[in-house]
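Please see the structure below; I have some questions.
All protein chains but one are shown at their positions in the complex.
And now, chain A:
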Amino acid sequence: MLRMASSFPEEVLEHVFSFIYDDKDRNAISMVCKSWYEIERWCRRRIFVGNCYAVSPPMVIRRFPEVRSVELKGKPHFADFNLVPEGWGGYVYPWIAAMATAYPWLEEIRLKRMVVTDEALELIAKSFKNFKVLVLSSCEGFSTDGLAAIAANCRNLKELDLRESEVDDLSGHWLSHFPDSYTSLVSLNISCLGSEVSFSALERLVGRCPNLRTLRLNRAVPLDRLANILCRAPQLVELGTGTYSAELQPDVFSSLAGAFSGCKELRSLSGFWDAVPGYLPAIYPICPSLTSLNLSYATIQSTDLTKLVSQCQSLQRLWVLDYIEDIGLEALAAFCKDLRELRVFPSEPFAQEPNVSLTEQGLVSVSEGCPKLHSVLYFCRQMTNDALATIARNRPNMTRFRLCIIEPRAPDYITLQPLDDGFGAIVEHCKDLQRLSMAGLLTDRVFEHIGNHAKKLEMLSVAFAGDSDLGLHHVLSGCENLRKLEIRDCPFGDKALLVNAAKLETMRSLWMSSCSVSFGACKLLGQKIPRLNVEVMDERGPPGSRPESCPVEKLYIYRTVAGPRFDMPGFVWTMDEDSALRLS
């Protein structure tokens, strides 16, 4: 076998490897033998680092010297919901600084939940001559000044996507920094920005970039300017409107409808802030060819929503507020047979009483009518075991199932039982389930079901559930493919963690907040398992100032080959051999 492997000249192997893009496949190739490892590392062009603290920039650069595309993720997922305090970490600057010298030909940077500064953006702008793609997903720490540097310097930029980032919006002037000679824009997403960009600069930019296929505008772009922009980019495939509200005027309506009709390639729509029903018919002509519709900001009611979705027979993805109600979801089930993904968000998340008639029935209808439905995120106020079991039987092809019942620990509202059996049915029938978020009243039994059946599960989110450590033990010992586990407000303590300590090295990360894990157990884990970073977050002060049995506020454990990090704020402590001795 070894002889065969070394009998191919390097160039041939390299050529063969160039057809292999998937990270897992690339990793497998590199493990065949030493020479394949060497050849592979020199020709790997794209790297993905799921946790920026799992490895250090010098380590990455040492192994892969010719990278063109980097993807990094920083903060834990629960940072999206304000559970990670400000200043926790996830700084990208050290990576950019290292790559600026090591990868002068870097083309693509994709970041998620990282802290990006204007300095980092300026460094990107001046270090990478062939820079093409910048995607900043849920990032923060930078201002429109940094964007101006990118716009002014990146001559070959194709993609600038700021999805859901928090930007210090000093002014909209940054957009005018794209020089008149710049024409290579393919994708621009500024939907998260608050301030107004110069509309004439925007129109000129759109007009001179013939390859533009994705344009997501921000709320500040008024409806009466949309037609002009669309007329300059009839080749658009994905559009995010600005504010979709204006006084009803026939001439504005007809030019808008005309502009939409002219966009024959349009497949994805989003935006629709403050949408008024009167202007919805302007998009009816393109509805039949839409594959993706994001109405998360559209406060239109169920009659208009129903009328709209009934015309979207090619729809594959729908994100919508619960204004759609059960009746709208029934229409979705009847007309949109190609639906793959559904997300329903709460219009009044803090109201005690339901403001709309959206129940478990809506989701059951969609599960019945849409055979390709495999990804669900559903916020509602009531659920039953029966409904969950029906959904499970209808859709054994489900791969991502996230349910959130607004009231924590809500039982089956008819039988008043926990929802253990309902979620049990989900994991039993949906054998390819990769991601699960549970809701409602749940005991240790649901975790037993998960441990027994959810063999392909990679990510699990748990809140206000379980009775004892047995619950956590079932998950850690049963879910063979578990990579990410995030837990909040559950009565899980030390035992399950310590017994399953070895499991933690096979996972990307574990988050536990408002649980019952003691400081002593954290120290033990940190001391004994060297390739885990056990980080304790406690805003009450040093954990050593309290008894060892005292539970920590927040715990984040992740595997790493880079050792403990040194950029932690004052409220984060790493438990390792040295620090454990210092703290006790």
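Here is the rule we go by: a contact is a pair of C-beta atoms (placed from the backbone, for glycine too) under 8 Å apart; a residue touches a chain by one contact, two chains touch by 3 or more; residues count from 1.
In this section, contacts and distances are computed from a predicted model.
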| item | value |
| --- | --- |
| Protein name as given in UniProt for the chain not displayed, "Translation initiation factor eIF2B subunit gamma", "Adaptor related protein complex 3 subunit sigma 2", "Auxin-responsive protein" or "Integrator complex subunit 11" | "Auxin-responsive protein" |
| Hidden partner chain, touching residue among A:Glu164, A:Asp338 or A:Asp386 | A:Glu164 |
| Residue among A:Pro349, A:Pro542 or A:Gly563 that touches the chain left out of view | A:Pro349 |
| Selected from A:Phe17, A:Tyr297 or A:Phe571 as touching the chain missing from the view | A:Tyr297 |
| Candidates A:Ser56, A:Asn153, A:Thr241 or A:Ser518 - the one touching the absent chain | A:Ser518 |
| Where the missing chain touches chain A, by residue | 80-83, 138, 164, 166, 192, 273-274, 296-297, 299, 345-350, 379, 404, 406, 408-409, 463-464, 467-470, 473, 477, 489, 491, 493-496, 498-503, 505-506, 514, 516, 518, 520-521, 524-525, 527-529, 547-551 |
